[in-house]
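As you look at this complex, bear in mind that one protein chain is not there, while each of the others sits in place.
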Amino acid sequence: MSTQITETETETETESTHQKRRLAEKHARADMRERAKADLSEAEESVKIKVFRYDPEVEGKKDPRFDTFRVPFTKGMTILDALIYARDHFDSSLTFRHSCRQAICGSDALFVNGRQRLGCKTQMSDLEWPVRIEPLPHAEVVKDLVVDMEHFYDQMESVEPFFQTNEIPSGELEEQRQTRENREKVKMSTRCIWCAACMSSCNIAAGDNEYLGPAAINKAYRFAMDEREGEEMKEHRLNIIEQEHGVWRCQTQFSCTVVCPKDIPLTEHIQELKREAVKSNLKFW
Amino acid sequence: MADYYSSFEPKGTRWLFQRLTAAFLVVVLAYHFMLLHFVNHAADITFAGTQVRMSQLGYFLTMVLFLIAGTFHGVNGVYNALVNQGLEGTPKTAVKWLLIVASVALIAQGIRVAIAMTNLI
Amino acid sequence: MSQSYDRGLIEDFGRWTEFSAGMWAWIFHKFTGWVLIGYLFTHIAVLSTATVDGATYTQTLQGLESLLVVRFLEVGLLAVAVFHILNGVRLLFVDLGIGLESQDKAFYAALIVSAAITVASIPTFLMGAF
Partner (left out) sequence: MTLHEHDVIVVGAGGAGLRAAIAAHEEGSDVAMVTKLHPVRSHTGAAEGGINAALRDGDDWELHAYDTMKGSDYLGDAPAIETLAQDSPEEVIQLEHWGMPFSREEDGRVSQRPFGGLSFPRTTYAGAETGHHLLHTMYEQVVKRGIKVYDEFYVSRLAVTDHDDPEERSCHGCVAYDIKSGEIVGFRATDGVILATGGDGQVYDHTTNAVANTGDGPAMAYRAGVPVEDMEFVQFHPTTLPSTGVLISEGVRGEGGILYNREGERFMFEYGYANNAGELASRDVVARAELTEVNEGRGINDEYVYLDMRHLGEERIVDRLENIIHLAEDFEGVDPLVEPMPVKPGQHYHMGGIETDENGETCIEGLYAAGECACASVHGSNRLGGNALPELIVLGARAGRHAAGTDLGEAGVPTGPSAKSEDETDLDTPVQPGALDVDDSDVAADGALVEPIDVVEHAVEAERERVRQLLERDGTNHAEIREDLQKAMTENVNVFRNEDGLKRALEVIRECRERYQDVAVSDPSRTFNTDLIHTIETRNLIDVAETITLGALARNEFRGAHWRQEYQERRDDEWLKHTMIAWNDGSPDLYYKPVILEGENKEYEPKVRSY
């Protein structure tokens, strides 16, 4: 890591590799869809979903079970569409969070066929059928697909997730300047929609409940790397993420990065913070 | 949030050392394996051969460093692994000291052995 | 307050079939690391015979080497060490933030190369054991 400029270069590089990855994934999906279509012409056009059910108050649901619903398949159908269909047509007590339907509210991270995914952003045709839908692992289930998010929110809010600076310009209507490079640098990290998919996928977070987790560390990164906050604040931020259950806990398992629906390079951000922390600690010697 | 403000915690330092020793170990371990399994077959090792090698100061020092680095790396790795699995409080302190004692013993014994292998004394 | 359902650890580890590359790498690295540190302690213990006298040392070593199990264990040790080294190098790159995009491929490569080296070295290790 030398100067700012090279930093951004790496940043854009990863960006375009992201794009490449997405492209590759897209081609794979296209193939898969073709195959799915071929399968479909034989089978009746419906898809089975197996949904995790649990309700602490309802007889018969106190012990978790899986319910199977058969929903008509339509082109472009997402996991969320299938769930809504099942709820509105078969069982109105089927419970899951959702709102925006466009991968921005972060409500519907689910464990679908063994991987954390956003229901609204996952095409049915990209998955193996029948599709198994469960609540996020490593979180307590409140009911059906709804998990308790409190712990995740606590972790997010424990890293002082708000802008702090002493350098607000005094002039009227004057903004703080920020270079384009710096904005680029924090750009990916600002995209987090608090869906908790990453946290759920991380084995370390599962083992150590106090581990800040990838999303919260990413949030800290978003501010630590924002030049508008100033050097002093950066020190402070590094102290926060260096705590006992902070960055050092990360074992670079990458599953967070793999599942993040917003393509945030989480592991990379965590690693960069580790290096920054080591660098700033070295100064004390 | 008070606990964030504890000043310097050597976690980052151990992390760094784990990496530095790893980088060192890559080279030395590879060399060690080559030398004692491929160049000289383990089965053919004799005290005499060992003594010849160990009596070269450079080799001797490398092996001692190898031992220290390996011990730190391995023991620190084990400690981290346990801590990551949620080891806390008194057991954590106990394990920490146990590991430190074991490491010191290992290194001490290792150096004793190494010296015995030389003809320096 | 309503109660909630904790699926517990068993459920988590019951999912091993769904682990991704990075998780496997982590598990293998752990396992190999523990084997190596275990070996280091044993190794020093064995070598300690040198403090008795040269002959005991030579005898012990050659005695051990004449056991077939030991030869096989050595192959295992090599496998473990090679994987730990290769994946260790992978991790070092990850720490430096280099090539993060290919980390999964690097893991597979580490597996394959370890296997190859291990197989290739079997003759050397087993030489004269029979």
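All chains are identified by letter, namely A, B and C, in their written order; residue positions are counted from 1 within each chain.
Note that a residue touches a chain if its C-beta (ideal position, glycine included) is under 8 Å from a C-beta of that chain, and two chains touch if they have at least 3 such contacts.
Fair warning: this is a prediction, and the values are worked out from it, not measured in the lab.
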Inset, instruction - Identify the residue among A:101, A:115 or A:275 that touches the chain left out of the display. - result: A:101
Inset, instruction - Using the definition of touch stated at the top, determine which of A:49, A:110, A:131 or A:149 touches the missing chain. - result: A:149
Legend entry - Interface with the undisplayed chain - residues on subunit A: 15-16, 19, 22, 26, 55-58, 75-76, 87-89, 92-93, 95-107, 121, 123, 142-144, 146, 149, 153, 157, 160-163, 165, 168, 173-180, 183, 186-187, 190-191, 193-194, 223, 226, 228-229
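Keep in mind that, in the parts below, only the chains that are shown with their structure count from here on.
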Legend entry - Distance between chain centroids, defined by C-alpha means - subunit A, subunit B (Å): 39
Inset, instruction - Starting from the mean Cα coordinates of subunit B and subunit C, work out the distance between those two points in Å. - result: 16
Inset, instruction - Can you check how far apart subunit A and subunit C are, centre to centre, with Cα atoms defining each centre and the answer in Å? - result: 32
Inset, instruction - List, in ascending order, every residue of subunit A touching at least 2 other chains. - result: 251, 274
Legend entry - Shared interface positions of subunit B, touching two or more other chains: none
Inset, instruction - Give every residue of subunit A touching subunit C within the complex, in rising order. - result: 1, 10, 14, 17, 21, 54, 56-57, 64, 114-115, 137-138, 140-143, 148, 203, 206, 251-255, 257-258, 265, 267-268, 271-272, 274-275
Legend entry - Contacting residues of subunit B [partner subunit C, same complex]: 19, 22-23, 25-26, 29-30, 33, 37-38, 41-43, 45-48, 50-51, 67, 70-71, 74-75, 77-78, 81, 102, 106, 109-110, 112-113, 116-117
Legend entry - Complex interface listing, subunit A residues touching subunit B: 158, 160, 204, 207-209, 239-240, 242-244, 248-249, 251, 274, 277-278, 281, 284
